[in-house]
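Removed: one protein chain of the complex. Kept in place: all other protein chains.
And then subunit A:
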Amino acid sequence: MTEIVATNETILVVGGGISGMTAALEAAETGKQVVLVEKRPYLGGRTTQLYKYFPKLCFPTCGLEINQRRARMNPNLTLLTLAEVTRIDGTPGNYQATVRLHPRYVNENCTACGDCATVVNTEFADEFNYGLSQRKGAYLPYRMAQPQRYVIDPRIIGTPEAEQAKAACQYNAIDLDMTPQEITFPCGAIVWATGWQPYDAAKIQPYGYDRIANVVTSVEFERMADPNGPFGGQLVRPSDGKPAKKVAFIQCAGSRDRNHLLHCSRICCMASLKQATYVADAYQDAADIRIFYIDIRAIDRFEDFYNKVSAIPQVKFIKSKPASVTVDKDGNPIVNGVDTEGYHRYAEPFDLVVLAVGMEPAVPKDAFPVPIVVNRAGFIEAAPENGGVFAAGGASDALDVNRAVQHATGAALRAVQVVNRVRGVGV
C-alpha cells in the first residue's frame, strides 16, 4: 500500500508535464510539501516528445534533465506516476483528494538494465511515437524516462511472457501481483497542469489524414525528426520510406475554424517554422518547403525567428488555406486550393504533407473531478470561483514552453499563498 504523508498544508499538483513539474518544484523548493500526480509512467509530458525547441533550436532534453534532477533531489516532493485524480472534496485550505494508482508491475529495485524486455516478444503501438512504431510489452517509455524504470504493459499480465519477464529480472524488481489502488489524502491547494492534446486530424476530412499515408500531423513530425524516433531521425515518408524533400505544411489544421476549434492554437505557426528548418537541414539545397497559411502568427519576439526562417531560400510561404489534399497513384499527396495573392488555382504534389494541428485541453470540459470554470474552448479560466484550484500552463491556454513555465511559477505562488493562510502566515 502506498502511504502518503500529507496535511492540509500540502500542495497537490495534477499533471507532470513541464508546467506541473515547474509548479511542483517551485513550491517544494520553498519548503512546502508537494504531491505530484502524473497519468503517464514518467515525467515531462509532451515536451519529451519534441525534437527541438523553438526559437533557439536547442534540445528539450537539457531543460528536462535539469528539472528531473531538481525532482530527484527534493525531499519535499512525492511523485505518483500512472496515477489519476478521481475525486476532490472540500474547500480551499481543506481539500481531500482521491487518487487512483495503476500498477506498473515494476518496483524501485529496477535498474533499467532491460533484461525483462529481451524475453518479451509481444509488441504494441508505441504511444511515445504516436503509434508510428512498435514497442515491447516490457518497456522503458523513452530513453530519458524519469523515473528510470521499466513498465510491464497490463495487456501481457496473465500470459507466460509476464512470468518469463519476471524470471529474467536479476533484481527482483518485477511484481506481477500489483493491483490498482485508491488512496485519499488531504491537501490545502491544487495546481491543475494536465496540459493539452493534439486535435484529432481525422476530423478534418478534406485533408485526408485518415486515408493518405503521407499526410502526417505536426506532433508526429517531431517524432520523425528525432534520431531516437521511429525512423532514426531520417525524414522519410511513412508509406515507402522515400526521402521527404518536398514538404507542405498546412497551418490552422483544426484551429480558427468554426467546424473544429474556435481558437488560434498560437504554437503551430512557430512549430511549422521550426520544422521547416528540420527539412532544410536534412536535405539542404534539395529541400523544397512550402508553408500554406492564413496569416503567420509568430507572436512578439518570435518575429525574429520568422525572419530567420523566411531568409532560408528553400522555404516558401503561400497565403492560402488549402481546400483539400488528394493523392496520386504514387502515393504523393496533392495539395489543392486557390491562393489569396492573385487567386491562382494550384494542385501541387508533395512527398509529404504535415498538418499543423491545433491544441485542445487534455481534460474534456465535463471531466474535471472538481468544479472549475473553463472558457468556451475548455481551457481553465483564472476565476475566483475556482477557490484553491489554479491552472498552470497548457491546461489554461495554448502556450509555448517558456510561457507555460512562467504561468506555472505564478500558479505555484498562488498555491503557496493558500497553504500559508492555512498556517496563519501572510494574507
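Here is the rule we use: contacts are C-beta pairs under 8 Å (C-beta built on N, C-alpha and C of every residue); 3 or more make two chains touch, one makes a residue touch a chain; residues count from 1.
Assume contacts and distances are computed from a predicted model.
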- Query: One chain isn't displayed here; going by UniProt, is it "1,2-phenylacetyl-CoA epoxidase subunit A", "Fatty acid desaturase", "Energy-coupling factor transporter ATP-binding protein EcfA2" or "4Fe-4S dicluster domain-containing protein"?
  - Reply: "4Fe-4S dicluster domain-containing protein"
- Message: Going by the contact rule already stated, which one of A:Q170, A:S324 or A:N402 would touch the omitted chain in the full complex?
- Response: A:S324
- Sole contact to the chain not displayed, among A:K166, A:R237 or A:R256: A:R256
- Note on the structure: Contact residues on subunit A toward the hidden chain run 206, 252, 256-260, 294, 319-324, 336-340, 343, 345
